[in-house]
Structure formats: C-alpha cells, structure tokens
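Note that one protein chain of the assembly has been removed; the remaining protein chains are unaltered in position.
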Amino acid sequence: MKKFINNVDDLLVESLSGFAAAHADLVELHLEPHFITRKNKAENKVAIISGGGSGHEPLHSGYIGYGMLDAACPGYVFTSPSPDQMLAAAEAVHAGKGVLFIVKNYAGDVMNFEMAAEMLPFDNATVLTSDDVAVENSTYTTGRRGVAGTVIVEKAVGSLAETGADLAACKALGDKVNSRTASMGVALTSCTVPAAGRPTFDMGELELEMGVGIHGEPGRRRESMRNADAIVADLVAAILEDLKPARGTEVLLLINGFAATPLMELYLLYNSAAKLLQAQGLVISRSLVGNYTTALDMAGASITVCLLDDEIRQHWDSPVHTAALRWQR
Amino acid sequence: MKKFINNVDDLLVESLSGFAAAHADLVELHLEPHFITRKNKAENKVAIISGGGSGHEPLHSGYIGYGMLDAACPGYVFTSPSPDQMLAAAEAVHAGKGVLFIVKNYAGDVMNFEMAAEMLPFDNATVLTSDDVAVENSTYTTGRRGVAGTVIVEKAVGSLAETGADLAACKALGDKVNSRTASMGVALTSCTVPAAGRPTFDMGELELEMGVGIHGEPGRRRESMRNADAIVADLVAAILEDLKPARGTEVLLLINGFAATPLMELYLLYNSAAKLLQAQGLVISRSLVGNYTTALDMAGASITVCLLDDEIRQHWDSPVHTAALRWQR
Amino acid sequence: MKTLFILEAMTTVNQAILSSESELESLDRAIGDGDHFINLKRGCAALLAMHDELSPLAPAEVLQRMGMKLLSTIGGASGPLLATFFMTLAKAEKTSDVSTLADIASAFQASVDAVKQRGKADRGEKTMLDTLIPVAETFTQLTQQDTDRLLLLTALQQAAEQGMQSTREMIATKGRASFLGERAIGHIDPGARSSQIIIHTICELAKTKIA
Partner (left out) sequence: MKTLFILEAMTTVNQAILSSESELESLDRAIGDGDHFINLKRGCAALLAMHDELSPLAPAEVLQRMGMKLLSTIGGASGPLLATFFMTLAKAEKTSDVSTLADIASAFQASVDAVKQRGKADRGEKTMLDTLIPVAETFTQLTQQDTDRLLLLTALQQAAEQGMQSTREMIATKGRASFLGERAIGHIDPGARSSQIIIHTICELAKTKIA
C-alpha cells in the first residue's frame, strides 16, 4: 500500500484539517466529535445534515455550503459516524425549522443516524438514499445501497431548504429524487483501506467487478474485462430496467469516478452511455462527469440516471457554492 | 492495462465527444483537425488558445469558457498537437485582437506551436509555461517543463483578456504569472500510455519518484517511500528555494492530483504543505485542491505555489465558467 | 456482576480481539468492507483508556459508560449494536440487583433482545445475532435447570461456537453481506465471529474464578 499519509491513525483528522483550511471561506471543522459545518450559519431553514464513512470524498464534506448541506459527519474510513457526531452537528446548525438527515442505506449508517434521531431534541426526519440497482431489492434484504445518486438528493434538498421550505417538504423531495434515481458501478481494481494495508479484494489483471459497491463490496458478478461500450451497455440496461422511463423523459446523467479513473476515460464512458440513453428516446438535459462519490483509491466508475421533472431540474440548476459543486455563485 | 476504452485508436475522439456532449452549453468540438472552441464566440478580445498532448485532463479543454480559454488543441496522448490544429482553432476563435498561445515548455509543443505561429495570418504571441522546478534550469537544457502552474497562467490571462486588454498586456501577464509560479511533483506509480499498453516505468512497491514529470518522465531521484510530511517537505523546499519569497508574501497554494490519488490524500498533502508555508511566514490566501493537471492514470501529486500580487489575485478571483473551474457565474 | 470482573473481562477481551486481527479482517473483507477488526480495536482501546475512571464506579454505571463509549468510538453497524447491548445490561443492573446466574441470564437475554430490535434482525440472517441468540437461550435454559457453573460456561462457549459456525452456510439478509446474495455462502459472518470470541473469552475468565 502506497499512500500519502503520515500514519493511519491521523489520516482522517489531517485530511479534514486540510479540507477545512483549503476551504476556510466555506466551512468550519469541529473535532471530538468530528463534524464540519457551513461557515455562516443559515437562518430560518431546515438544517440539512449528511454523513457517513470517510473515503468517498468529496461526499459529504465537499457538498457543505450554500444550496446544499449545512453539516457533514465524517466517520472513519468506510465506517459510519457515531450518534454523538450527528447530535453535535445538529446542535450547531439547527435553525429553528428542524433537521433533515440524508443517510446512505447501510446498516451501520442507518442505525447510528437512527440512534442520533432518537436522542435529538429537535424535529427531525431522515431521507434514506438507495439508488444502487446492483443490489436486487428483494424483500428479505436490507434494501439497496445508497451511492452516487446521493449527490443529486443532497443538491435538490439543499436547494429547496434554501427557499425556507419546511421539514416535511424537504423530506418529500429527497424521497422523490431518490425514487427517481438509479445507479450502478463497476470496479477495475480493488480499493485499499489504509488501516487494513492491503486490497479489499483480489482482482485479476483481466477481470472486472460488475455492480461493485463504493466500499469495495463485491457486486453482481466477476467478469472478464471487456470494452467500454459493452460494460456501459450492461450498466445502462440495469438502470433502465429499474427506472423504466418512458420515451421522451428528461434525465440527468452522472458519470462518477471511483477515484483512480482518469477524466479522459470518464468522458469516454459518458459518450457511450449518452448514446445508449438517446437510443432509448431519453433526453439528457443535465450532465455531471467527475469524481463525486469515490471509493478510496479504486479504479472504476458508476453511472447514475435521475429522471428529471420541473421541480428536480429547477433544484438542480439553482445556485450552489460548495467545495465540490459550484455554479451561479 | 485495464482501462475504460473501446480501442486505443478511438480513445481520443470518443473521449472528446463525451466531453463536448457533457458540456454542450460551454464548448463545441471540431474534428480533423481536432480542436475545441468556446460555444459563444467572444467579441473584440485577444483569443487565448492552449493545447498539448492529451492525458492531462481537465487540462486544457476543461478550461475553455468565459474567463479562461477560447480554444484548446488536444494532441494524441502525451503527444503535442500539430500546427494544422492550432491554425484551424485560431481561425475559428480570433476576434480581431490577435491570438495568444499558452504552451507548456516541451520541445514538441514548442516546435509545433512555433510552426503554427509562423504560418498564422494574425498577430500572435506565445507564453511558454515552465514552472516545474524538478528540472534544474541550467543553461544547456531545454529549460523547465510546464506543469500544473499552467492552470494559473490560463486563469489569469483568460481573465485579463476578458477585459479587452491587448495582446502585449496578456502576454506580459502570462509571463509574469509563470515567473512567479513554481511546482514540483512526486509519483507513487507509473502511468500507462494506452497505446503502449504497459507502465512507462517500473516502480517498486516501496518506491517513489521525486520530481516526476506529468508524462511519467523520471524526476530528480528514485527514493524509498516515506511519510507524507517528509515528501511534502522536500517538494516545498525545492519550490521555495526557487521562488525565494519574502516573509509575509501572499501565495496561492495548489495541490494537484495526477489522477489516481484520492482527494482525501490530496487534502492531507494540503494540510502538510500549508503548515510548512506558514512556518516560512507566507500567507496562503488562495487555494485549489484536486485533479487539475493529470498524468493519465498516475498515482501522485504536485505542489504549486504562485506568488500573488494585487493584479494576479484579482484575475484569479474574477468570474470563470469552464467545465473544470467555475466561480462567480 | 462486579466492576472488577467487568474490567478484567475488558482487558482480556481486548487481547483476544487483537490476536484475531487477521482473521476478523479477512472475514469482513470477504463479505463486508474490511473494517470490522479496526472498529472493534478502536472501541476496545477507548474502553481500556477509561479503566481508571471506571474502577471506582458501580457496575451499572460502568456498563452504561462503556456502552456510550462504544457508541461514540466504534461506528459502523457493530457500534450501535454493541452499545445497545451494554446499555441494556446497564439498565438491568440499575433496576434490579443482578447477582444470581439467573439474573445475569435474564439481563443477557434482554440485551440480546435490544440488539434484535436495534438491528431489526433475528436468528438466521447471518449476523452477530446468530451467536448471541443461542447463547442467550442456553443461558436461560441451563440456569433454570441449575447446572454446574463449569458445565454452564462450557455450554455457553459451545452455543456461541455453533451459532458462529452456523452463519457459514447462510445467505445474509441483514448488514453489508446482504448485498451479496448467494456469494456470501461459505464465509463466517465477522460479527458472529467477534461476538463468539468475546463470549468465549469471558467464559474462560469466569472459569478461572470458580475455584
């Protein structure tokens, strides 16, 4: 394992410190418990708080700021944060209209946020994101994982909250975006959890993992390496099978890198995916390409499609000013 | 080599097509010869054109748009573009005030841009970027390489051009920023040129290449892997030895990823570098952290310091709207 | 339960967990995300650091503080579950005097029930509950039958071992491994294994106190 670290135990705090210093105009770092807040406390709005294990940067801290999150609670690498973090963050950013937690659907995150929610002295609600269609959503499972679609949920909900909408409305929009969003990923290499010091899974030089999770969880199947168009065709097919969009539907297409895949390849994937969506009669009216929900140092990428409507498009387009997403401001 | 490609020969055009499609609001792609232009042709300003071998994305295409470049000429992977591309791009974007080429200092880029400049029927000038202090700038060499500092040059010059400044002023600002900017990089892995199919250099599991170039050119020395603070100390020392800034100088600190290094590690590097600069009495007033000048799929990073003055700071802060850098718009 | 025993158990369990590093790590790498050992290690270290603070306190307070500490240091899925376990034990200690073996068995059962609730999970879902539930059942049964202490402790260890082993052939329907479907078969659940290690270690310690 070769990484830019000093020692594994200090990695998280040193990285958070660097983040906070580089974006001192936007965010403030609090330690023990660890959480990051928006610099200028917003008034009279629902406080939007997310969090989860670290290693997915810029998720979530990179989305703190005007039009998106009020706070984020980073856990250790791939480990859900603990309730004391959420409680302290909520205490710091609540602004009289309650707290909305945006939580990726993993047992650990769900339970920790749930315990925080139970202890919280403010009105609160939770949006669980579950866009990963690699997981067959049969009744006996925990349900699907939340992956890169979470960014779209956070953007939309953050935008609505900025208008002064109430907690119920924010929760409703979050649930709606989540239900209209589907993702699936593929890994070309494993990631390496710093504390573990070696790759989470073994992968042959000519293999890929179809449907991989953002923690390096095995996916639907291990396959032989194929060309990009063939890989994209499978991902898009799984996504469309889930969303079943009508021809003419307007969509947002997000090509998300897991960290180690060059932009050049991500744009090639975009090219390939866009053609397939257009062939299905879909209209790609918004796009995002880059590393937005990563998996430590994994080479790989995911495709996310979100079915837009006027409301979601408007909240996607609205001004945002965070470390990782910024426009109109 | 595992990459998301269909076949090596189509990689560039497919990737450019994806880029152009994903940013159809910003750019337009032209093929044979290949170049990319800003969507809405600017009027009455110096046309700013850059270009170079591909594999450094988002450099340069990602910087096309308001406040930065008017066009970019992408060569094949790590291969300078050819003069016909520059001629066609200049023809497309010139707007009556001449053309400024921003060229990274490599023999190939210099000669191809030079031949284009000789053939060009418009007023033109060239800014050569040469910020890489890994190269000892002795008189008998080609001079230093242009690396991530190029982004700062492009941002500043693009901003000035937007004000209607003339060619000489744009060239002068570009040269000034370049002279006040120094960078040095380190590789943890080699990159793999797609057409070559295997790593450009061999690197042991516990080695690093100090002073590596963005094409995987060997650097100052091969070393044993060390902790991040020690690596950063060497990079910062080389940069400061070159710039020799007075205490109290205001600087921009850019931590640039070569593609495969996670944001989490880049922020850790930022943390480490910022402390060292502050210990030298420097004031870090602007920051940028991310993959801005990459080296295909290399794991590694570079540090860039630019000595700000009022003029450069103002042109850094001014509105910009490109695929990869965007603020205030 | 005595504070002294709890603290001694804490130290021994820490050692047992530390010496299972590679096994726990590879179990969670196989069907999870590889951090289960690190999570436990962090939790144990935080508990150990509290040793002097805890030693003068009553058992209920000790267990409550341990639970809160685990809640704020482990994170992940195992954090809230183990914390819930300790905090429920603490509640039992607080409300009634947990002194007989039967008292301990019923406090244990209540704690396992709380974990079931928190995790919305039950036996057969390939989690730590596959270790904990059979242990709780055996505990209750054998204390009702007034079994010899040594036999009881050995029976608890066996129940934990069997429960843990039973996860090997299961499909997971809770936790991270549930995303794997059939591919989880053949691997023991990391949480089931760590719970079994903890129970085994505490029983061994208890055996040395029988004399």
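Order as written gives the chain letters A, B and C; numbering starts at 1 within each chain.
Here is the rule we go by: contacts are C-beta pairs under 8 Å (C-beta built on N, C-alpha and C of every residue); 3 or more make two chains touch, one makes a residue touch a chain.
Values in this document were obtained by computation on a predicted structure and should not be read as measured data.
Shown chains touched by the undisplayed chain in the intact complex: B. When the missing chain is restored to the complex, the residue among B:M111, B:A168 or B:A237 that touches it is B:M111. Of the options B:F122, B:F201 or B:W327, the residue whose C-beta touches the omitted chain is B:F201. Among the residues B:G18, B:G98, B:G213 or B:G290, only B:G213 touches the chain that is left out of the figure.
When the missing chain is restored to the complex, the residue among B:F35, B:Y76 or B:Y292 that touches it is B:Y76. Along chain B, the points of touch with the absent chain fall at residues 33, 53, 75-85, 106-108, 111-112, 114-115, 134-136, 140-142, 145, 193, 195-196, 200-201, 213, 215-218.
The rule is simple: only the chains that are shown with their structure count from here on.
Chain geometry summary: the mean Cα position of chain A and that of chain C are 32 Å apart.
Mean C-alpha position of chain A lies 29 Å from that of chain B. If each chain is reduced to the centroid of its CA atoms, chain B and chain C end up 55 Å from each other.
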